[in-house]
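Note that one protein chain of the assembly has been removed; the remaining protein chains are unaltered in position.
Note that the chains take the letters A and B in the order they are written out, and that residue 1 is the start of every chain.
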C-alpha cells in the first residue's frame, strides 16, 4: 500500500503521454481509461500474488474465475432485465469442454469452451428471447437442473456423476522451479477476468450499452425507436454465455476436474445471488459479488471455529449455523440496501466526500 | 480524464519496478524442511470434508462427530506417542465445488498432516489430483468406489468402505445359494455405486432379468418398482442409499408387490430403515437381506460395540448410537492404529509405509486389504437377515476380490479390543 502512495507522488513528475487521439471523442478516452485501470489493477494484483500464501492465491484465482462470468450476467440481468437461472449449465459447457480436450494447449481448450458455451447460449437465447421474468427464470431453471441428467445419460463421454479428472500443465519452468501452482492459476483466471471486464466495460459505454438499457427500461419505446428488441436480448444472452463458458473453463482449471454436482442449480443460484448482492447497477457489482462468493467459506469457518459447546449441541450447529447467518444476512442486506454492496459502498464514499465539500453527486 | 490517464501510467510504471523486484525473490521449495506439516511434538492436525448440511447430511453427518469423539477419548489417555489428535471437520454439503474449496483450505491454510475419511465419490474424486500434487496422505476415503484404490496413480490415497463390487458379489453369492432358480433383478442409483454393484452381481449370477435405476433428485420410484413387478422379479438386489431403500420398500408395498429384497450396506440397517419407514417398518422389513463389515450397533455382546458405545456416551454427548456412529469410531480406531504403526518419528511417508505394510486388526468382521498394490479397505462382508424384528448375522463373513475370483468364507477369528480401547504400538 505504501508503494501506492509513493507512486501517486511521482505522478506529478511523470510526463503525460502525448494524446494523439484526443479528438476522437469520449469513446477513445473510455477505452484508454479502462486499459489503464486494468493495467494498474493488474500490476498491483501480480505483486500481491507474490506476497500472499498459496491459499490466498487460490481464493484470488476463484475470484478471477467468478469475474469471468459475473460481468456478463450483470450485462444480461442488470442491463437487459433478463433473469437467468441457467448460467451454471453454460459454465458446465465450458468446463466439460476443457476437461475433454486435455491434449490441446490450455488457451485453445479454453477458447473451445467459450465457443461451445456461446453456441449453447445462442440456442437458449433465441428460444428465450420472447420470454419474460419468471417464464425465462423457469425455462433456464430447467436448463440448470438438466446438467446432471445430460452427464449421466451420456456417461461414456462425460463420466456420469463422478465426472472427469484431467491433467493441467504446471506453470512454465521459466518462472522458477518452485513457482506455486496456485499463483499460476490466479494469474490465468485474473487475466481472463481482466479481458472480460475490459471488453464489457467498453461495450456498456458504447451505443450498444445504451441500446441495452433502452430495452430494459421500456421495450415498447425501444422498439418504436427502431431497436430490434429480440435481437438485442439474444445478443446479450450470447455475450453472457461466452463469459460463462470462459468462467467454467477457469473453474475446470482450478479444480483439475469436473463433475455435474459442481455445476448444478446451487451454482446458478449462487451466481444470481452474487450479482444482486454485488449490485446490478454496474459492472463493479461483479467484483463485490465475486468477493462475497469467495469470502463465504472463511466466514463460515470463522463462525463455527469459536464453537466449543457440548458435542450434541455442536453437531446441531456445525454447518447449519453459518447457513443461518448467511441467510439472515442476505435478507438484511437486500431489505436495507436494495442496490447491493456497490450502491452501499458508493453511498458511503459519497457521504465521506460530501462531508468534505458539498458537491452534487456526479455520475 | 487526462489526469486519471496520466496518473494511471505513472502508477503503472512505478509498480512495474516493484513487480520486477518482487519477481526476483525466489520461491522456496515447500515441505522439504525438517517440520512435518500439521505435526508437532504434542499434536497432530488432521482434516476432513463431510456433508453436515443438505440432503446427504442425513446419517452421514454423524460419522465425523463419532471419529472426533474417539480421538477425544484417545487424547484424554495421553494421545498417540504424546501427540494429541486435532480433527478439523468442514462442511462441503456434498457439493464437489465446495469440496475443492474446503480441502484447499485444510491443506494450504490449516496445513493439515492428512485428510481423513473425506466422504463421497464425486466430492472426493475431484480433489485426488490436488492431494497427490501436495503429497498429502489421503486416508480411508468414505466411499466404496474403485476410484480410491489406484496405488500406481494415486499412491497416497486409501479407501476404507468395502468396495461396491466386492459387497455385491457377496450378496449375489448368498442369493445364488439361498434362492436358486428365482428370477433376480437389480435396482440401483445412476452413478458408480449402481454400476459397480451391478457389475458385481452379474459377475456371480450372470445377466440379471431386469434392471432399473433412479436419480436421487427424483423421489418417485413407482415407475421403476412397477417395472420390476411387471417383469416378474422375485429377488431384487438394491444399490440404493438409505432413504431410497425405504422409499423402494414402501412403494413396493403400496403396489402390492411382494419380493425378496437384498440391499447393500450403504442402503441402511434395521434401525435406520425402521426410523424412515415408521409404523409399518417391522412388516416391510421382514426378511430383508443386507450385509456389513462392522459389528451391529445393537449387538451389545460384541466387545467392540460395547467399547464404542461407552465412548459415545462419554465423549459424543450420548447422541443416538447407530451404524454411522460405529463407522466413525472404526475410522478413528484405524487411524490411530496407523499412527501407532508409523512410530514416534511421524512423517507423511512413514505413515503411508505403515499402512502399506497392512496387518491391521480392528472392529471389522473381515480383514482389511491394505498392501503395496492394494489400497482398498475391507475385503468382504457378512450377510444379515431381519427376522421377527431383529437383524441377525448369518453364516460366516465372506471375502472375495473385485474381479472374477471366487467368493469364499472367511474363517479367521475376530480380534478383540485392547483393554485400553486404544490400539497398541
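In this text, a residue touches a chain if its C-beta (ideal position, glycine included) is under 8 Å from a C-beta of that chain, and two chains touch if they have at least 3 such contacts.
Operating definition for what follows: contacts and distances are computed from a predicted model.
One chain of the assembly is not displayed; among "Branched-chain amino acid ABC transporter permease", "Sugar phosphate isomerase/epimerase", "GAF and ANTAR domain-containing protein" or "Cytochrome b", its UniProt protein name is "Branched-chain amino acid ABC transporter permease". Within the complete assembly, A:277 is the residue of A:93, A:234 or A:277 that touches the hidden chain. From the options A:141, A:168, A:239 or A:252, the residue with contact to the unseen chain in the full assembly is A:141. Touching the chain that is not shown, out of A:131, A:175, A:299 or A:345: A:131 (per the contact rule at the top).
Within the whole complex, the absent chain has one touching residue among B:213, B:236 or B:316, and that is B:213.
Touching the omitted chain from subunit B are residues 52-55, 57-59, 61, 190, 212-215, 217-224, 226-227, 230, 242-244, 246-247, 250, 253-256, 275-279. On the side of subunit A, touch with the chain left out of the figure occurs at residues 77, 83, 127, 130-135, 137-139, 141-143, 145-146, 148-150, 152-153, 220, 265, 269, 272-273, 276-277, 280, 315-317, 319-321, 323-324, 326-331, 334-335, 338.
We take it that only the chains that are shown with their structure count from here on.
Per-chain Cα centroids separate subunit A from subunit B by 35 Å.
Those residues of subunit B lying in contact with subunit A across their complex are 1-2, 4-16, 18-19, 22-23, 25-30, 52-53, 57, 61-62, 65, 68-69, 89-91, 93-98, 100-102, 104-105, 108-109, 121-123, 125-130, 133, 145, 147, 190-192, 195, 215, 217, 315-319. Interface of subunit A with subunit B (complex): residues 3-4, 6-8, 10-11, 14, 16-17, 19, 29, 32-33, 36-37, 39-40, 43-44, 46-47, 50-51, 53-55, 58, 62, 145, 148-149, 152, 160-163, 165, 167, 176-182, 251, 254-257, 259-264, 266-267, 297-298, 300-301, 310-315, 318-320, 322-323.
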